[in-house]
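All protein chains but one are shown in place.
Labels run A and B following the written order; every chain starts at residue 1.
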Amino acid sequence: MSTPAISDLSPPLLAPGTTRARSTAAAWLALRRDLKLAFRKPAQLVQPLAFFALVTLIFPLAISPELSQLRQVAPGALWAGALLASLLALEFLFRDDAQDGTLEQYVLSGQSLTALIFAKTCAHWLLTGVPLALVTPAAALALGATLDSVPGVLAAVVLGTVTLSLLGAIGAALTLNLKRSSALLSLLTLPLALPVLIFGARAVQQAIAGGSYLAPLEFLAALAVLSVTLAPLAAAAAVRISLE
Amino acid sequence: MTFTWFHRLGSPPYVYGLAQRLAPWCAGSALLLLLAGLWGGLVLAPPDYQQGDGFRIIYVHAPSAWLSLMVYTTMALAAAVGLIWRIKVAHAAAAACAPIGASFTAAALVTGALWGRPMWGTYWQWDPRLTSELILFFLYLGYMGLRASIEDTQRADRASAVLAVVGVVNVPVIHYSVTWWNSLHQAPSVMRLAKPTMATSMLVPLLIMLLAFTLFFVAMLLVRLQAEILRRERASTWIREALKR
Partner (left out) sequence: MREFLDMGGYAAFVWPAYAVTAAAFLYNWVGARRALREARAAARRRLAAGEGA
């Protein structure tokens, strides 16, 4: 009796060629699949954004409608909101694919799981990080920032959410299939996300104050590069363990 | 083979026996050193010229803070060894580290606050070391929380090992970013507690205390390691022999 080879399970659309080319092709497919699926459920996309808008709305109500005062707290408020919104979105990262067995197929496909997880995280970032980054300047304006601050705020949130998505992927992979996972997910992810919060809030603060935000932005970029290189490895290992 | 000792360290019965034999010696010498360090620190060392007798908190604060970091590093190293070579004993050691490290991190936080009150005028200062220590405490809590919420021991071992390794990569990044953040906001009135030079009569008790705390950690690790090994070994005949001792 012959058992099917693991490679038989791989998607048939894959281009022939070297292992690396095939892994890249598989990653592209996974990315496109996730984007397509997400646009079928727009509610899931809007939720974190609505949450973010609500958090930023809370600050004027809690502190004062005075724009000069709001400008002071804007960096913290924006980043606290972005951090919580991306945490909220993380729960969707692997949940559906774990439930319907897609993730297991990924593990068995013989393609590089690291590449596939990276693709999934990229899709997640495109669907949550980028919209968040686009909304943040508007929220910053509402909190009293000037138009000049928009490029700085945008760049900081774009770079920061890359790291948040990747760190979050590790946490989401570790808490896969666990009961009461959302509190644990926050407990695991938030301490690791603090550097992003620190440099991100500093960049936004500088952008709003009209100063040079290059230094904190460079740190954010360094964090993003570090997490792009290392986090997918850890997340893939965590997915393997969680599905054992 | 020159490396047989290394292979034996992967064998549960051997490590169990070794831990059982070594633990009392470590605990005993930790106790003796602790008494010597306390005598030296509380009685023999002269009061500090700036902080008076308040500086004596250093003899419990600094070793606790040292343990908090050292234990985390040990835990991550053991976890990585367990993950890479699939050694059950290494996972057991990592699991044994967590509660010890968490308790000394808590002690470092509280003693730091108690030291801060007379020196800074406030219990809590967003000082980079205290802040990093607080984050380290949350890393320990996350590690133990993850472990506690996975039923299967093997899966808990491997999942928490990934977390420990990710955490240990992040600790320097977190510490660095907190220091950077602090240097922007630091109130100038804060007194620098770390002085480059310390009188010998003050330094020697500190070194003794550092050694005593470290040995105490090793002793507690060895005791907890025995428990963790027993939990992981199912139906092994050597357990019958081990339980008689």
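Here is the rule we use: contacts are C-beta pairs under 8 Å (C-beta built on N, C-alpha and C of every residue); 3 or more make two chains touch, one makes a residue touch a chain.
Remember, predicted model here, so these are calculated numbers, not experimental data.
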### Message
What shown chains come into contact with the chain that's not displayed?
### Response
B
### Summary
Of B:Ala45, B:Ala79 or B:Ile100, the residue touching the omitted chain is B:Ile100
### Task
Taking the full complex into account, find the residue in B:Ile57, B:Ala161 or B:Val178 that is in contact with the omitted chain.
B:Ile57
### Full-complex contact with the absent chain, from B:Ala36, B:Ala80 or B:Leu114
B:Leu114
### Task
Among B:Lys88, B:Arg158, B:His175 or B:Arg224, single out the residue that touches the unshown chain.
B:Arg224
### Query
Going by the touch rule given at the top, which residues of subunit B touch the chain that is not shown?
42-43, 47, 52-54, 56-57, 60-61, 64, 99-100, 103-104, 106-107, 110-111, 114-115, 117-118, 216, 220, 223-224, 226-228, 230-231, 233-235, 239-240, 243
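Just so we're on the same page, only the chains that are shown with their structure count from here on.
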### Message
Using Cα averages as centroids, what's the distance between subunit A and subunit B in whole Å?
### Response
33
### Summary
Interface with subunit A, subunit B side, in the complex: residues 83, 135, 138-139, 141-142, 145-146, 149-150, 154-155, 158-159, 162-163, 165-167, 169-170, 173-174, 176-178, 180-181, 184
### Message
Give the list of subunit A residues in touch with subunit B in this complex.
### Response
170, 174-175, 178-181, 184, 187-188, 190-192, 194-195, 198-199, 202, 219, 223, 226, 230-231, 234, 237-238, 241-242, 244
